[in-house]
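A single protein chain has been omitted; all remaining protein chains appear in their positions.
We call the chains A, B, C and D, going by the order they appear; numbering starts again at 1 in every chain.
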Amino acid sequence: MTVDSSAIAATAGGSLLPLAILVPALGVLLSFLIGGRRAEWIALGLMPLEFAVAVAIACLVWRSGQPLVYTLAGYAPPLGIALRADGFSAVMLLTAGLIAPAAALYARTNFATPPETEKRAPLVFWTLLQGIHAALSLVFLGGDLFNLYVGLELLTFAAVPLGSLDGRPETVAAALRYLLFALFGSVFYLLGVALLYGAYGTLDIALLAPLVRPEPAVWLAAGLITAGLLAKTALFPLHLWLPPAHANAPAAASAVLSGLVVKGSFFLVVRLWFDVLAALPGVIPGTILAGLGSAAILFGSVLALRQARLKLLIAYSTVAQIGYLFMMFPLASGPWAADAFSGGVMQAISHAFAKAAMFLSAGLVAESLGHDRIAGLDGAARAMPVTFLALGLGGLSLMGLPPSGGFVAKWLLMKASIASGQWLWAIVMAAGGLLAGGYLYRVLAPALSGESPALKKAPARSRESIALALALVALLLAFAPPSFFAFLQIGRPAAGLALQ
Amino acid sequence: MTSATLAGLVGAALVGLGLYGLIANPQPLRKILAFNLMGSGVFLVFGIVARKGAGAGLQADPVPQAMVITGIVVAFAASALAVALVLRLFEAAGRATLNPDGWTEPPGDGAGAE
Amino acid sequence: MSLLVDLFSIVAIGAGVFFFLAGTVGLLRFPDALSRLHALTKADNLGLGLVVLGLLPRSESLLAALKLVAIWALVQLAGATAAQLVGRAVRRKGTAA
Amino acid sequence: MSVLQALDIGLASLVFAVATWTIFAPGAFAATVGYVVYGLLLALVWIRLFAVDVALTEAAIGSGVTGVLLIGAAARLRTAGTAGDEKPLSGLSRLFVAVLCVLVALALAGVVLLLPDQGPSLAQQSMQALPETGLGNPVTAVLIAYRAFDTMLEKVVLVLAVVGVWSLAADKYWGGAPGEARAASPEPTLAFLAQILAPLGILVGIHVFWVGADEPGGAFQGGAILAAMWIIVMMARLTEAPQTNAFWLRVALVAGSLVFLAAGVAGAIFAGSFFAYPPGFAKPVILFIEAFMVLSIAVTLPMLVAGPPRREPRQ
Partner (left out) sequence: MAEFLLATAGVILFTVAVGLVRILGGPGDADRLMAAQLIGTGGIGALLLISAATGAHGVEDVALGLALLAAFASAAFVNSAAPAEAPDSADGR
């Protein structure tokens, strides 16, 4: 019942937390207000600042070894709203702070605005990109379940229209289906929130955690919130909306949607089960989540093998890679818990970078060849080696081959699952890696052989290097030092979980 | 407290009804209606939580009430976006259906999406 | 005094309810849309008017009483215009649109 | 007490019946009208839960403006003839879904029944903190002071929704006005209605906003009523929908969130915390922010109803 007062009292430097949300939110408002070309300038101009805030937050968390806390409006929870940054939040903020500018720089070619006019697609893209950034910051930092609901809605409203920018019927239908799934998720999430408030009279995560007991209202709330978040994360069998929505969006938007947006709702699943519901026995729910994850890995990979278009293949591989994220849940208690958690987080980050790199590369392929049919990729790697290098390096992470962040993630998860005796998950993950190798082979083997095709236009060197840089980050994550994994544990009530 | 409990039961029934409509009804507009119905069921659950938190001279806890007000506005915005998408789909495909077979104009390259 | 007010309320509101009933009976009995429309709007508005009349002496303040009257006037206006609008739409399309 | 109980049960069954109709009605238009009826009944339920602020919001937004949006869409789609295009679920999967939904509803009902009669509550704390806000209505205080951050971000959600709706325009119409160019002659009855309703509604809207500090009401509800008045004036074609590239329109759309955000940052400078209000000046600052929120809501909701631009912009 007693709550450590440090959990709701503001810490020094905490005022950075609202800034991480308000700066991109201000960018949204100003971009829409002033419009025209200035939307792009505002977005690009604010991104260094947003990244600097993320770095500062990470440094403060690192130095203090404690989560940063900020109470808004001077009202402490439960009446007011608190923001909190732990190691996991800081790492996700940094990830978003790197991928969003990369996508933005890449998108400058596609969404340039001629002087003195305003065009539809650029204005929408630059405004919503910042909206996604604001929403993700809120999702990573929010300490109040209803505040997080607002963050989820921000994320939905910013993400959905990006998929239908070209206005073709199939993209509009994809966006509509995405919206309906997301709204279903929001309603379920909100229902769970209502039940938790009814049971305990607070929605603050730190205050809620010590109150939660295994009782019907909490179990139902947990089920509803989880189901809602899974619909937004596109975990099998709620993944139907993802491939068309992600594959038909402009490449820069796909990179952000597939790399970052689905991680937002995944992040909240972790928050829910690790921070809010740590008191619940987690074996059965964890097993269910990992079971769905396993199905996602196998099903998504097999479908990826059968796709005819490169972007759809990459989108289905997202369905599969999301499955890996949920492997951490049944392994979250026991001496291997830290490994499992680190593996899950590492998977989230490395997939974000790798998938962003792959979608950007696929966008370059489609622009250069005029199509993205896999059957027509013969020799393409000879014509644009850097693009395919980025695609391949990203693929390394998906397969889980060393050296890559994906390798570290999958290795940690496998280690934890074998150590805990739950070897089934290890088998599924290994099979998923083989299948990933299969679908990447389908793309890379023909591209590396045969005559180099005539390009409509060669990809710009600068845009290729953006994709390559992202792929290299996914690679470099393999060399994360042990202190990085210690950093991820900051703010975890991990000791408590491990002892359950 | 009967009225609060009764409202809660209605809320539960509305969530069930709305969920059914959202999944089983193929027309997008009907799905939007079902979403709104489900949403209002959730708001009613908030409502009984508020009513059961009456105290301090208030007949209902103001915090869940404020959340419902926020939620109603967000639900409206969501409906507006969804309706705009449905109408756009109707214009672009000649039909307001998520099923590509029903579109009158032949869809382009990405038809194999689903 | 209070008894008189109560009596007045009971009579007026009771009469109002009667008109609501009459409106519904008309709705059930009349054969075509247009006559149903007119039966309904007329009877219901009269019913609401009487209910408002019965509640008037019970209102807390002059502003509240004014609001009551405004409510009735607005519903009256809405009923009349809606009948016009829908009626015209019905005539334009034939009865079973 | 028993009459009240009977009334509650009757109201609850009516709400349930109309909701069932909305889901199972044969046609989309019939279902939509059912939803409008349902929204109005819901306002009654909120009154019975003593949540008058919510009842006002439900009446204005949940039933009124959403009703216009959905009926407009249903009327436009009526020509679509979608009935034959859709693959309805097979009988078995329909049954499966039905069982699932019944289970969800039953579980929820069970939990709701189990909630304690005197549940945990923040009513006490809300009332204790109320004096320093200078407000009398605790619901307004939650929205604009205790959980100001939520409310500000929710305004940003509305801005994103407008961007999303406008993003569905054809490129050539970007910057133009929403809605088709119509015949010059307005529907005379509608024009008459709008001419009487609009001035009254503006009065009511401002009144609801103004009393919201102390009584049920507030910026959301007042703004929504003003929004409805602009909608009826546009429907009556007394005024054209504005061009979406008009600078004043953009200003009006973001004013609420921008002023709120600026006040939140100012709070960090002058009151020691983001979104805090300076002691002693809380109420004037709150009313200042709320005034811009009313403006933004009054403009945003009609633009969301009007849909994406459909006319070429005038230079």
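The working rule: a residue touches a chain if its C-beta (ideal position, glycine included) is under 8 Å from a C-beta of that chain, and two chains touch if they have at least 3 such contacts.
Keep in mind it's a predicted model, so treat the numbers as computed, not measured.
Screening D:177, D:204, D:258 or D:304 for touch with the missing chain picks out D:204.
Residue in contact with the omitted chain (choice from A:87, A:122, A:167 or A:228): A:167.
What chain C contributes to its contact with the hidden chain is residues 6, 9-10, 13-14, 16-17, 20-21, 23-24, 27-28, 33, 36-37, 40-41, 44-45, 47-48, 51-52, 55, 58, 64, 67-68, 70-72, 74-75, 77-79, 81-83, 85-90, 95-97.
Interface residues of chain D with the unshown chain, by the touch rule above, are 3-4, 6-7, 10-11, 14, 17-18, 21, 25, 29-30, 33-34, 36-37, 40-41, 43-44, 47-48, 50, 52, 55-56, 59-60, 63-64, 67-68, 71-73, 75-76, 78-79, 170-173, 180, 182, 187, 190, 193, 197, 200-201, 204, 207-208, 211, 215-217, 221, 225, 228-229, 231-232, 235-236, 310.
The working rule: only the chains that are shown with their structure count from here on.
Between chain B and chain C the centroid-to-centroid distance comes to 32 Å (mean Cα coordinates, whole Å).
Chain geometry summary: the mean Cα position of chain A and that of chain B are 26 Å apart. Chain B has residues 15, 18, 45, 48-49, 52-53, 63, 67, 70, 74, 77-78, 81, 85-86, 88 in contact with two or more other chains.
Residues of chain A in contact with two or more other chains: 79, 146, 150, 153, 157, 160-161, 164, 167, 172, 191, 195, 198, 201. Under the contact rule defined at the top, the touching pairs of chains are A-B, A-D, B-D, C-D. Taken together, the chain C residues at the contact with chain D in this complex read 70, 74, 77-78, 81, 84-85, 88. Only residues 1-21, 23-27, 29-30, 32-34, 36-37, 40, 43-45, 47-63, 65-70, 72-81, 83-88, 90, 95-97, 99, 101-102 of chain B touch chain D when the two sit together in their complex.
Taken together, the chain D residues at the contact with chain C in this complex read 187, 189-190, 192-193, 196-197, 200.
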